[in-house]
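FYI, not all chains are in this one, though none of them got moved.
Letters A and B mark the chains in the order given here, with residues in each chain numbered from 1 onward.
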């Protein structure tokens, strides 16, 4: 999948289909969530000293174009990349392909969040550096 | 619904249907879970001093007969009752009706559990009394 370094395979489950016989739209967003979490874990964007669920980000905005239906039996992959690092949020783009064809694409804004304090917090230089390094300089910095 | 004092309505969502156009079997068990949690909260079987999620029970066994498919637009209700109080578990029966007709029935065993200690614990007399009182003497006691 061109332009994406992080690609995550998804197995379509029968339960993902809806009464029209293809993968339900909200489930496509679950696929994206599944891939986004893997991205955050694979880049180790966690709080120091925490487990997998110590991810200091919450989803604030979602935007998705549904291009084609996804069917049972297709091979699905989700590409994820950070395209912009803002003061206290990331803009991440996602591309969903089934059998190599584009089926959905969109982006999300995830906010760097301090759960105990209950508010957004600036993205620290260490996190910026990890993302920069992984995305190999293709990410905008907007502090 | 005869024999059940606790009856909980469920709204069938489009997402509950599967590719065969009726409510998916696993979703029927989500309906039962939804009703069971309401039962536990309505009888106030929580730990003292906790919120809604301070329910000291975990599901250990599930048994279900699926009698008829459930369709979008039907009125669904789940009946729940405790039929047996054992040393450290409850046997609860459930009946699912759609438009007044039986569509599924079954039972679950839920174990009284001490999360911090990580083990099952006996059901205290206060909990027994609450269940007895609600079920008006139709529950077996097996200590």
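Quick note on the criterion: a contact is a pair of C-beta atoms (placed from the backbone, for glycine too) under 8 Å apart; a residue touches a chain by one contact, two chains touch by 3 or more.
Remember, predicted model here, so these are calculated numbers, not experimental data.
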| item | value |
| --- | --- |
| Whole-assembly copy number, given 2 chains displayed | 4 |
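Keep in mind that, in the parts below, only the chains that are shown with their structure count from here on.
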| item | value |
| --- | --- |
| Angle of the C-alpha superposing rotation, chain A to chain B, to the nearest 5 degrees | 180 |
| Mean-CA-position distance for chain B and chain A (Å) | 36 |
| Contacting residues of chain A [partner chain B, same complex] | 14-15, 17-19, 21, 24, 26, 72 |
